[in-house]
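With one protein chain held back, the other chains of the complex are shown just where they sit.
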Amino acid sequence: MEQKIEKNPEIVGFACSFCTFKASEMAGSLRMKYPEGVKLIQVPCSSRVDPAFVIKAIFEGADGVFVAGCHPGDCHFIKGNYFTRRKIAALKEELEAFGMKDKLRLFWVSAAEARRFVEKVTEMYNDIKEKKNGR
Amino acid sequence: MKTGIFICHCGHNIKHTVDVAGLSEYFRKYPQVTVSEDYPFLCSEPGQNMITDSIEKHGLDRVIVASCAPSLHGELFKDLLRKKDVNPFLLRRVSIREHCSWVGDDMEENTEKAKRLILSGLYGAAHFIPLEEKQVDVNKSALVLGGGVSGLSAALFLSKMDMQVYLVEETPELGGRVRELKSVWPSRKNGADIIAEMENELKARDNVAIFTSSKLTNFEGFFGNYQATIDTPNGEKKVMAGGVVVAIGFTPFDPDIKPELGYGRDPRIVTTLDLERMADALKLPDKPRVAVLHCIGSRDEQIGRPYCSRICCINALRAAEGIKERYPDSYVESFYMDMRAHPRGGEEFFEDTQEKGVLFTRANIAEIIPEPEGVVLHGEDTLLDEVFERGFDLVVLSIGMSSPATSRDIASLLKISLDKDKFFLEAHIKLRPFDTAVKGIFIAGSCSGPKDVEESISHGRASALKLYGFLNLGYAFVDPFISIVDPKRCSGCRMCEQACVAKAIKFDEDKHVVHVEEAACMGCGLCNATCPSSAISLKGYVDTIIGDEISALLEAM
Amino acid sequence: MVGKKITNGQIEGALNKLLSGGDCLVMGFEKDSAGIRHRVFKDSLGNMSITNHIFALNGGLYLRRLFSKGARIALVLRPCEIRSYVELVKLSQVEPENIIAVSVDCFGTISSKVDGVPVDPDADVLGKEPDRARFACANCRERRGVVGDAGVRLDVSGQYWVLPYTEKGGKFLSLIEGPEEDVTVKMAIPPSKSAAAFQTDMAEFAKDFSNCIMCMNCRDMCPVCYCVDCVFNGDEYLPKGDALFNKIFRSGSTDMPSGKELFHLIRMYHVSQTCVGCGACEEACPQGIPLTKYFKGISERLQGIFSYMSGRDPNEQIPMVTFLEDELKNAED
Partner (left out) sequence: MDNSGKNVLVVGGGIGGITAALELASCGINVSMVESGPSIGGRMIQLDKTFPTLDCSTCTLSPKMVEVSLNHNIDLMSVSQITHMARKGPGFLVGIKKNPRYVDPKKCTACGTCSEACVMKDRIPHEFNMMLGKRAAIYMPFPQAIPQKYLVDPERCLFVSRGKCKKACMDACETGAIDFEDKGEELEAYFDSIVLAPGFDVYDPTEKQELGYGTLPGVVTGLEFERICSVTGPTGGDILLNGKEPKRFYFIQCVGSRDRQSGARYCSRVCCMYTAKHASIVKDRVKDAEVYVSYIDVRAYGKGYDEFYKTTQENGALYIRGIPGEVVEGDGCLVVRVEDMLTGEMREIETDMVVLATGVRPRKATAELCDVLSIECDDYGFIKVDAVAPSQTNVDGIFVCGMGSGPKDVPDTVASGGEAASRCMEYIVKGTGS
């Protein structure tokens, strides 16, 4: 297991059920491929994501965590994602102070953007994988 | 705790890249797992029976269904629990198809991933509590946005079903675009007549309130009890509506967006819509040369309109035919990409127009340059594979449909989502084409994508029927996924109250704690994430559930 | 800006006027041969001290959940204490209606853990013996008495002033004899220079926190850690007993849960917007962990991105409960 994790990153994503999670469903039904290491947790809105979750995930072994929600202005809950952006921006600042800023990303992916979803997660996965194995 | 895990093969959709048998075997080792089975189609009747039977046999209090995405068959599996008197919110769906078998090819990797996804379901579900779907009375009245043919059809139907109807139209008169059409496909009736008929019938009814030159300014409440504020010429009106049918139609494509078409710079370049309006005013030489251009503002990625507008080929044909009838000796040439004469009778019409002498050239038009002696088309014939320049006395642009100008405003007012082209997004394009993500709000006609008149009428009526079906019961259930406050843990810091978008959180000065207005809560969970001690938490998504799901995805196995 | 020059005893005089009303309390410092400490004065001030060069805890701690209607209170405390009071007001943990908060210029403090410090509240720690000053003070963001309703400030000529910042501050000023005059002279303490952004890594963290015993004293003594029931009281982040062994049982890994990192990083996030960098946490730590470096550093960075400063202004909203539609584009990936 340790070996495996050393090679392939584990990435946990928090996906808004109204956009990103839908996009991920579409990505699935369109048979788009992305690394198995990427696993999603569905949340009603990206604003539900308590930064504590991200920190918890990181210290339980996630090589990367992303929070993904609707594009600003498109939030099903009207303004939720603006709060998400504040929370995550602050959290990124904290992680950066600890030299871990590349562990966390914030994506906007609408329900229709299956391709964007795949691109974003794959890109993140590959970047992190490089770093892991670059060492 | 007695958990049942049911893993679907989905034919070979899941089975071919996930070792389903191995999975069901694996989970049997967990103490909290009583049953763990796999089956070809859990959604089929035998599959459903298998689940209900084991709920009964083993007295399961948690059911985990690992299959397709949770958005599919949501109610279906819940009902299985209901049938056995198990609270339906003790069900956990795990998507091992859309999120596993379909996105990875490696059997081993996929199985490992599925294992973790199911495990997170298992851990998360451990913290589930029975949730109650509160029954609320619903208002047997409907708000219909848009007075076009679709909205009118919806309003008429609902009113005939004894429902109070509020019809809101932005423009001064009802009828939308259809009113302007001289000959509606395929009936060939005059649009104005069709509208007049509907309008009179509607106005004769006493349970319909029509607000023209009006617009929706505020919208709150929840399914069955929405409050809408309408800005009308005679002041602001507040109405109660059980549900909404959105039928705000479309905006005709504005050719100015493509300057190379020269539209607006020369009176000899007109749109199909202009042509309808001009009708007799149209003045041309007795042997006019007329060009009809298809796909203006459709199938065009550069201007962000990659979709087909569905109706413009027929419109183009009608334009060509019209010219031919008026000027038998005219030279009419139609420039198209694909001839999409798909509606009823369309193909025959296409053939007839050809027989009437209209020429059809498969071409891409690069530019339209108005010269004194004629409007010159610069284009490429994609059949003969040659570049051409041809002069015409009139150029008709068959314009497509763009998303309604107000779609974004309406979307944010009603909290419904838009698709990539800014039309409204349906819950499921095939099986729920009228539903939106918000209960009781339906979409009809061209505002969810280009439609012709016939289809718009069907849509209007069908969505109205859906709404009626919902409200006719007189009661409905509110979403149980709302926030709840633990007053013993609340510090009364009021951060959640300030953050709450729905303004659903109220502060109790005496007890110095907050509480949630259930009906108003949207269930986003922002408050939960804002409260440092999670004294306010979102049912179904409490910290322990998400926290343990995280652990499950990452813990060593 | 107008204010009043004061001489020894004048503030005490004003405060005594308040006390004489019988319905007012004063919170400040009391000094005697044994030492110097926080104290609430009722009928008379006794030997009150306006300043205090020894830091044991942040007085804001006493103000949490202070909703008393009626009784009036005057706070005469350090800027960092008044700032935490202001944050607690924003968090509705204090009812400010009957409180007058006076911040007093601070010359730096010495840790109460250091033995044999002579009792001289006016000692200019940072000026005279900077090496004995606490880390928090040496790197303080706001030593000037410029927060709260009024401030007691020293000008370059060695003259003390009382300056009003709010209506309440004005009332307090009126209790002091002497004419109001424009403040033209420079003050002794200049605005602090903004420090470089705090930067560390997990290795350094591991080293610094290696002795953490998770007593959570840092949390308990933090003036702005106001929750009545902390998330870390439960088993959720820090499994204990059964919860811990269940986790070990099901995960197969026998590592102890990574409690330290979770506890400190999450708490850093929780207090990031309200932390005033007073260092009470470090003072409270039995293991001598350099907490201030981290909490102060993180909070300054995190407040920075919203150009927010805790305790500066009661009308400033805590960043997490509001937003701008057009901001933080660089946070999006």
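Letters are used for the chains, namely A, B and C, taken in the order the chains are written, and counting of residues starts over at 1 for each.
By our rule, a residue touches a chain if its C-beta (ideal position, glycine included) is under 8 Å from a C-beta of that chain, and two chains touch if they have at least 3 such contacts.
Owing to the predicted nature of the structure, the values given are computational and were not obtained by experimental measurement.
In the full complex, the chain left out of view touches A, B. Considering B:Pro433, B:Gly525 or B:Gly540, the position touching the chain not shown turns out to be B:Pro433 (whole complex). Contact with the undisplayed chain is limited, among B:Cys68, B:Ile248, B:Val332 or B:Ile505, to B:Cys68. Among B:Phe157, B:Tyr226 or B:Tyr263, only B:Phe157 touches the chain left out of the display. In the complete complex, the hidden chain is touched by one of B:Arg299, B:Lys356, B:His378 or B:Arg408, namely B:Arg299. Within chain B, the residues in touch with the undisplayed chain are 10-13, 40-41, 43-46, 48, 68, 72-73, 76, 79, 157, 160-162, 184, 186-189, 194, 299, 306-308, 310, 338-342, 344-348, 351, 382-385, 419, 423, 428-431, 433-434, 448-450, 453-455, 457-459, 461-466, 468-470, 472. Mapped onto chain A, the interface with the missing chain covers residues 26, 29-31.
Here is the rule we go by: only the chains that are shown with their structure count from here on.
Taken together, the touching pairs cover every possible pairing of the chains. Of the two chain pairs examined here, A-C and A-B, the one linked by more C-beta pairs in contact is A-B.
With centres taken as mean Cα positions, chain C sits 36 Å from chain A. Distance between chain A and chain B, defined via averaged C-alpha coordinates, is recorded as 26 Å. Within chain C, residues 231, 237, 320 each touch two or more of the remaining chains. Across the assembly, chain B contributes 499, 530, 534, 543, 547, 551, 555-557 as residues in contact with two or more other chains. Across the complex, chain A is touched by residues 69-71, 95, 97-100, 102-106, 109-110, 112-113, 116-117, 120, 412, 415, 417-420, 425, 437, 481, 499, 501-502, 522-526, 528-530, 534, 538, 541, 543, 546-547, 549-551, 553-557 of chain B. On the chain C side of its complex with chain A, the touching residues are 197-202, 205, 231, 237, 258, 261-262, 265-266, 268-269, 272-273, 297-298, 301-302, 304-306, 319-320, 323-325, 327-328, 331-333. Chain C contributes residues 65, 67, 91-93, 226-231, 236-237, 247, 250-253, 270, 317-318, 320-322 to its touches with chain B in the complex.
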